[in-house]
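One protein chain omitted, others in place.
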Amino acid sequence: MSVTKNENFISIIGFIIIFTAVIGFFTFMNPNFLTAKYFLTMFKNVTIIAIASIGLTFVIAVNHTDLSFYLTAGFSAMFMSWLISKNFSVPAAVITALIGSVVFGFTTGFAIGVARLPDIISTIAIGVIAYGCSYLFSNGQKIYVNKSNISFLNDGNILGIPTPIFFLLLFYIIFFILMEKTKYGTYIFAAGSNRIAARLSGINTNAVIIFSYILCTVFSSFAGMISTASRGNGDVATTANFLMPCFTAVFIGSAVFKRPNLLGTFLGAFFVRMMIDGVLLLGIPYYVGDLVTSILLIISLLISKLNTFGSFKRIRLVAAVNTKGGVAK
Amino acid sequence: MNNGLQGNKGNDIIKKILTNYMLLFIIAGIFIVFTIRLPSGSFASVSNILKIFQVGSVYSIVILGVTWVISMNEIDTSFGDVAAFSSVFSAVLIMQVGLPPNLAIVIAILTGSLFGIINGILVTKAKLNSLIVTIAISGIAKAIAYILGKGSSVSVKQDRTQFFYQLCQGATGIIPNILIFGVILVVVMILIQEKTKFGQYIYAIGDNQEAANVAGINITKIKLIVFFISSFFAAFGGTMMMLRGAAMPTIGSNLFLESFTKIFIGATLYKLGKTNILGTFVGAVLMAMLVNGLAKVGAPSYMQQIITGILLIFGVAITSVLQRRRQRALTLEE
Partner (left out) sequence: MQALDNVELMVKEGEVHALLGMNGAGKSTLVKILSGVYTKDSGRIFIDGKEVFINHAQDAMDCGVATVYQHPQLVYTFTGYENISLGEESRSFVINRDIMRKTAQELAKEYRINIDVTKMVGDMRPVERELICILNALSKKSKILILDEPTSILTEKEIEILFDVIRELKTKGVSIIFVTHRLDEVNQICDKITVFRDGKNIQSLEVGKGLDSSYIAELMLGRKLEKFYPPKSTDQPSEVVLATHGLSLERRFVDISLSARKNEILGVFGLVGSGIDELSKVLFGAVKPSEGTIILNGEGKKFRSPNDAIKNGIFLVPGDRQTEGYVGDQSVENNITMAKMNKVTYKIFGLINAGAKKKDALKMVEDLSIATPTVKKVVAELSGGNQQKVVVAKGLYTDANVYVFCEPTVGVDVGAKYSIYEIMRQLSKTSAVILISSDIEEIYGMADRVMVINQGKMKVETKTNEITMNTILVHAVSNA
């Protein structure tokens, strides 16, 4: 099951055309858009949304949803900032805070997978708790982190690649392989599309769901930390605007490739951020970017509906023929 | 002919009270704790209780419509930003266009309701998932609110004599008008929910859409109306907040989480896991009481979040388990 099947050809071509057209438009409006320097800046901005969307892609792939990941991310970012302000070393602070986010992810996954609570309400409840917990450290005040310590996460270099971009590529390569090239990926898609059949094939569907939710909180938390590093302070509101771009990125990805997948999510995140940055570059206020993102989300939803409609119809037709055969026997 | 189909009534009633009205016991418990913990007159005084109810009714009005959307087994995440939109839009109409406040407010409410119609059409006609649709629509509403307010809040010079100001900020004797209005609204909506076909069909659709369809109920129509109502109340709530002095495009994100908490905590009341108007109102009052009491005790504000989050997850767990036990006889768990 490769991502790029022939059937997806049209939507992929369509996406490339739109993509190029948008780049062309922004370049025409402001020639700075296509310069290497600006591109690098934009790429860094893409990083945060793209990393935060990795886990969400998994959650959507197992046919669930998460409305709390951005709040857990806020908690972890505050937790890390607080630890750093208490003179923890940066790696220790990052890892401890990530473990905190694992606790939230596990709880959510357990509630939804094992206890079978409804996913929307459960994630909201966990989100409220995480949001409350993010006030624990400073009662909502910003925590200033010594920039020279943490700036590595944002401004440093690893092997000559800017740190955020290094992590972006690293995570995307690892988890793309996990999703597309390992048995675990097969389990995730199987559990997402037919949970009972997956379970009767010996797949531990509960573990798959818990795993996806843990990924979701861990990656959004890490993105929150990079965001904190770039601001130089921990703020409970840092991650408040993750929700929409991440959902949009994932759904643009599913619209293009007809199912949730990381390559699509990456392109979606890039596209979303490019629209936001392009709008900014034209001197239009940042909030217009939100408008564009939301409209993009609706369009990609409608396209993915149209896209899947054809194959759904075919599947239903076959199913109808099969049941009729059953009656006739 | 006695065939043993009549159940044991007495036992059922006790169980019913315990499960359906558990929330009221929790509220009573919290009330008692605060009353004991705080000096007399500071918490359990008439004025403070009125204040709690006032805050509760303001915040429940915004989400009365959303409650029905969820009862219908759909969801509307756009209400907060629709409120932000109508809040800013009405402020702009008053301050920049110069319309009379009453007219501006009516226009803003009606325009805000349009978002609900779009939600409804995308959900019923394009058959999209309501969660994602309303996330997208909320982004649009929020962005327009920012654009209208040019990215910041718009302060409004209030005309204290006009109708909507009196309704939302005024008082009759010691009782705030908005509390009276809120209670009337809640009562009317409970009547609609319980005593009309419309209310009956909302819950029929929410429980078993196929059964509703077989019974000849026009599902599309009901869903469209309910999504409209949801945005209507959100828009109304938005203008209500504008009347406090300033319209802020940011209120959406603040409303989002706490409103869902109120609705879902309320769902544990009375209709066993089904969101309902009375539950939403009680949920809003409970949250107002928690905020008020915790502030008076001097507890940090995050305590309220953590307590409500935990209450919510327990509420959901209990109602889920009860509902599942009810269905278990019929279907085997996988």
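General remarks:
When the chains are written out, they are named A and B in that same order, and each has its own residue count from 1.
Just so it is clear, contacts are C-beta pairs under 8 Å (C-beta built on N, C-alpha and C of every residue); 3 or more make two chains touch, one makes a residue touch a chain.
Keep in mind it's a predicted model, so treat the numbers as computed, not measured.
Here the chain not displayed is in touch, across the complete complex, with A, B. Checked against the hidden chain, the listed residues B:F164, B:Y203, B:F233 or B:F281 yield one contact partner: B:Y203. Touching the missing chain, out of A:V46, A:A198, A:A223 or A:C246, is residue A:A198.
Against the chain not displayed here, subunit B makes contact via residues 1-7, 195-198, 200, 203-204, 207-208, 210-212, 214-217, 271-272, 274, 323, 326-327, 329-330, 332-334.
Considering the complete assembly, subunit A touches the hidden chain via residues 1, 5, 177-178, 181-184, 186-187, 189-190, 193-194, 196-204, 259, 311, 314-315, 318-319, 321-329.
Simple rule for what comes next: only the chains that are shown with their structure count from here on.
Subunit A and subunit B have Cα centroids separated by 29 Å.
By the touch rule above, subunit B contacts subunit A in their complex via residues 75, 77, 122, 126-129, 131-133, 135-140, 142-144, 146-147, 150-151, 249, 253, 257-258, 260-261, 264, 300-306, 308-310, 312-313, 316-317, 320, 324, 334. Listed in rising order, the residues of subunit A touching subunit B in the complex are 65, 67, 71, 111, 115-118, 120-122, 124-136, 139-140, 195-196, 199, 240, 243-244, 247-248, 251, 285-291, 293-295, 297-298, 301-302, 305.
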